[in-house]
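Missing here: one protein chain of the complex. Every other protein chain is in place.
Letters A and B name the chains as they come in the text, with residue numbers starting at 1 for each one.
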Amino acid sequence: MIINPFIISLLQAIIIMLIAPLITGVIRKFKAWMQHREGASILQPYRDLNKLFRKDEVVSEYSSILFRIIPFVCFSSMILLAMMVPFMFVGILAPYGDLIALVYIFTLYRIMMVLGGLEGGSVFGGMGSSRELMMSVLIEPALLLALMSICVLSGGGTTIGDIPTLLCEMGLVAFCPALMMATASFILTLMAENARLPFDNPSTHLELTMIHEGMLLEYSGRGLALMEYSAELRLTIFLVMLGTLFLPWGIATTTGVWDIAIGLLTIVLKLVLFAFLLAIVESSLNKTRLFKIPNLLTASFVLGLLAIISLYIL
Amino acid sequence: MDSIIYGNLIDICAVAMLLLSVLAIASSRMRRLSQIFSLHSVSLTILAFIVAIYTENDYILITCVLTLVLKVIAIPKFLNYTMDKINMEKEVEPLIGIPGSLLLSSSLIIVAYLVTEPMVSSLSTLGRNCMAISLSIVFIGMLMMITRRKALTESIGLLLMENGLFLGALTISYGMPLIVEFGVFFDVIIAVVIIGIFAYRINSTFNSIDTSFMRRLKD
Partner (left out) sequence: MSYLLAIDVFVELLFAPALLGLLISFIPTKCEILKNISLSLCCISCLVGISTYFIADGMSDVSYQLPISSVLGDYRLKFDDLSSLMVSFSSFVFLMIVIHSMRRGRGYTVKYAGLMNILLIVCIAAMCADSVIMLLIAWESISLTTFIMSYGADDIARWRYFVITHLGGLMIMAVFAAMWYVSGTGILSEMSNLSQSLGSGVATVMIVLLFLGFGTKLGCTPFHAWMSDLYYSSPIHSVALLSTVCSNVAILLLVKSTFLWIGVPDNYILPILLLLLASATAIWGAMESMIQTEPRRILAYSSMENMAMVMICLGTGILFTIMDFDSSYLVIILAAGMLHTLNHSFFKSLMLLNVGTVEDSTGVHAIERMGGLSRTLPVLSIFALVGTLSMAAVPPTNGFVSEWLMIKTVISSGVGDSVMNVVLPMIVAVLGICGMMAAASYARMYGFMFLGRPRSEEVAKPNKVDRISLVPLGMLAVCCVVMGVFSMPIIYAIAGSACDSLDIAYVVQNTISDSLNLVILSSIMILICLVLYLLFRLFRKKKDIATTWDCGIELKPNMQYSSVGFSQPLVRVFHPFYGDTTEITDDVEEDTSVYRIRFVEPFYTYVLSPIGRGAMKIANKIGLIQTGNIQAYLAYLLITLIVVLLAVRFV
């Protein structure tokens, strides 16, 4: 039986929306186990969001209408991305957006968060915004180069749907050093963008160590719920990109029901595996000093550059 | 089909060596450097082993075993021993900073690629693509010798250069004559021993093996 691609894309957006807090819960659970703790239940992020959605909001008197709009924009951009990224089937929303548009929608999210941090005139927000901009200046070229290398490797253009299909067709030849280096570069970028250790501590309360949390300090109630949900969605979308663009084996290339089911199962298993690996990495590293972060990000950039060059050398 | 698999494996080992060289130039801890060097030599050994199987040449097998014994086991142990004797602290910041060194080494890799590109098409050996990688490792080793101040770090740069040259010899002409290989190995061992002794001496004179202090000898 063949299903309409647009319905698949809606279905996929709903599934990603539902499992995003679960992934965060799973990561926290694995980290707790590595610390010999029992940890909170994996459904705890759902309960947190539920609690926040029910609370009243307190808004600073110095903030403008932009402050009220920002949570909506951030959340809807992440839902749009959830529809664009290949999840269980390639070629979702294919004629409407491509890989570079994906990167720039992340930029939209980032700029909106930075402006939200400067609202209200609090110093925590200013600090979070300035550090976030420092990191994003170094993240962006690394991300573009990692994506360029898989575009050139697969031989397709920047259409998102072509890349997994072509990589699967290439078979064992695709397992070249370029793919490994591009994956490594993308993993470093993933951890930097989503405020994971060693770049930023997602569960900190101290302003000396916060980058991402600093920008969220002024939000409360539903605005905060939307921003937290968008952050969890962003992590899930990055992990999905890692699973389907860089290591795409298992994804469905036709719209038969059986293929879609296998694709769904594969990506969910990959997500759980990535959550586990992420928890291990986070538990074994400490947070890097702020001005040592450019070293790591330059390493990510150099890995991406080497990935492309090795495509030309080898 | 065989040669494609062997070719892929050789490519993976060569790229691993390149990445380890870049990691070496980016790390600032001495213990880490000797570990990186032994991993570097492990990749070189595996690569030499694959070439030996493909060409069914016994001499390369002998050099493979020599590399394993000397560079993977003996020299790192000697370097660790020297480090313990000197009781040294962490490496200070290199002359141009870690991001600068990383960017400079990637430009050196591009230069190596541009320089060796016309020669690659005229070769017919299995790993001819790795010529650019071997030249890049030589460049990066030289960069390490220029921008690092501690004597032991400079010696690791020299060792990396020698590994890169051996990789180049393997890929262009399936290894050099055995006598030349032996000669090179002995040179390297003597060089490391001498540098170890010197490092100890420099340390006991200046209380540090920062070679920029040696400029004081000029006065």
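Quick note on the criterion: a residue touches a chain if its C-beta (ideal position, glycine included) is under 8 Å from a C-beta of that chain, and two chains touch if they have at least 3 such contacts.
None of these values were measured; they are calculated from a predicted model.
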Quick check: which displayed chains does the absent chain contact?
A, B
Contact residue for the chain not shown (choose from A:Ile23, A:Ile42, A:Val85 or A:Leu145):
A:Leu145
Any idea which of A:Ser76, A:Thr254 or A:Ser284 touches the chain not displayed?
A:Ser76
Among A:Gln12, A:Ser129 or A:Thr236, which one touches the chain that has been omitted from the display?
A:Ser129
Interface residues of subunit A toward the undisplayed chain are 54-66, 72-73, 75-77, 79-80, 83, 95-98, 100-101, 104-105, 107-108, 111, 114-115, 118-124, 126-127, 129-131, 133-134, 136-141, 143-145, 147-149, 151-152, 155, 157-159, 217-218, 221-222, 226, 290-291, 294, 301, 305, 308-309, 312
Touching residues on subunit B - with respect to the absent chain:
97, 99-100, 110, 113-114, 117
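Everything that follows uses one rule, which is that only the chains that are shown with their structure count from here on.
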Whole-Å gap separating subunit A and subunit B, where each centre is the average of the chain's CA atoms
37
Report the residues of subunit A in contact with subunit B in the complex, numbered from low to high.
175-177, 180-181, 294-295, 298-299, 301-303, 305-306, 309-310, 312-314
In the complex with subunit A, residue positions of subunit B that touch it
8, 11-12, 15-16, 18-19, 22, 26, 98-99, 102-103, 105-106, 109-110, 113, 129-130, 132-133
